[in-house]
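Of the protein chains in this complex, all but one are displayed in their positions.
Our next item is chain A:
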């Protein structure tokens, strides 16, 4: 056994993040670590990478006991980690990013030429070619991921920890990454893969360990299990299969006609997008991120000025209206980037919940505390938002819990129209189930929802109609009942619809 972590326990005060966790890794194995947010996956890996020290327990490498005081120690023992949020230097070149910490030198000088040559060679050796002189800021997220992995390989890692490696990648990039991981495993590198995405795990992992509330609930061979069993081990109960009633055909709620935004480039950001969302209907917009979805959302919600076309909400023209007006007319918005648009990180859970609701809870401009507290408190219990208290700062909540807070806040607006952009990005299966359930409930109650997501499974699961965006245009419309993942993928990549 290459790595053995035995009876690892980690407590912070009286909170136990890991309790008697045992984890092993064979040479050349891909071992997935799954569990809901806050199940203790990241803590376990931080212990392995020397960022935390365990309260008790033992780590053995090749049978010899080791203890790491810092990441540098772990690196020295050939353990490398690719963090969920990339640890890169955007203004530096790829080569500089990879060799940093162990730079080739001439005397005290940094030999950048040798660095570029080393990196080029490294990329070839592991089948992940890169242009060493390119700036990381100019690289796609997929390429940045590749740089991260090469960096870890350059450090001489034999055990590579990948924390949510596919979260920000496009489907194509995910495919490339999975191939690269398999290739490296075939060359004898061992991987620990933290992920929410059961599909990917089933595709790539050899063994799977499931954590729940800091304890191991099972370690299984991938070939002996399926996604349902994994979900059950993660959540501790059966997931309810969401059923969708047929869409009611209601009046149009949102009508966008020929919406155009000319960007700075020659190609328009939005090239004449027309769409309609009716009462009691979820319209899904599929597409690889960066094909105009963000611009479309911002155009509809009034965050971005449009150069042509019109937007109607409930039959009234809201083209060029302010965000405030549009929201008052009947729009709620779950934004795609929760940290940039969704919450104020330094504000409390209660303050974040109040955003957009302040008008209802004031008299003569003075806010009423009890009313707000009961409103936000109700959301916290209904959505199962894990927070210390209502006065906990938003930044201390995990991504999934923060997302539930935003969803609760926007649904509570009870508007006829809702934009849900990436509503479950980086959210665990339990939270995803709740959010999906709430969205469907809103639809069944006659709400109109525009769902924008880069997750095809989500689009297929929730939408009544599916629109596919490519390069700022809608390139296809499919009825949800007949659409297949292959059809949509093809359209997303700019291909023609078949059948």
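Convention: a contact is a pair of C-beta atoms (placed from the backbone, for glycine too) under 8 Å apart; a residue touches a chain by one contact, two chains touch by 3 or more; residues count from 1.
The rule we apply is simple: contacts and distances are computed from a predicted model.
Missing chain, UniProt protein name, picked from "3-phenylpropionate/trans-cinnamate dioxygenase beta subunit", "Phenylacetic acid degradation NADH oxidoreductase PaaE", "Hydantoinase B/oxoprolinase family protein" or "ABC transporter permease": "ABC transporter permease". Shown as candidates are A:53, A:70 or A:322; the residue that touches the absent chain is A:70. In the complete complex, the residue from A:103, A:176, A:229 or A:471 that touches the missing chain is A:103. The chain that is not drawn here is touched, among residues A:25, A:45 or A:88, by A:88. The chain not shown here touches chain A at positions 70-72, 75, 81, 83, 86-92, 96, 100-101, 103, 105, 108-110.
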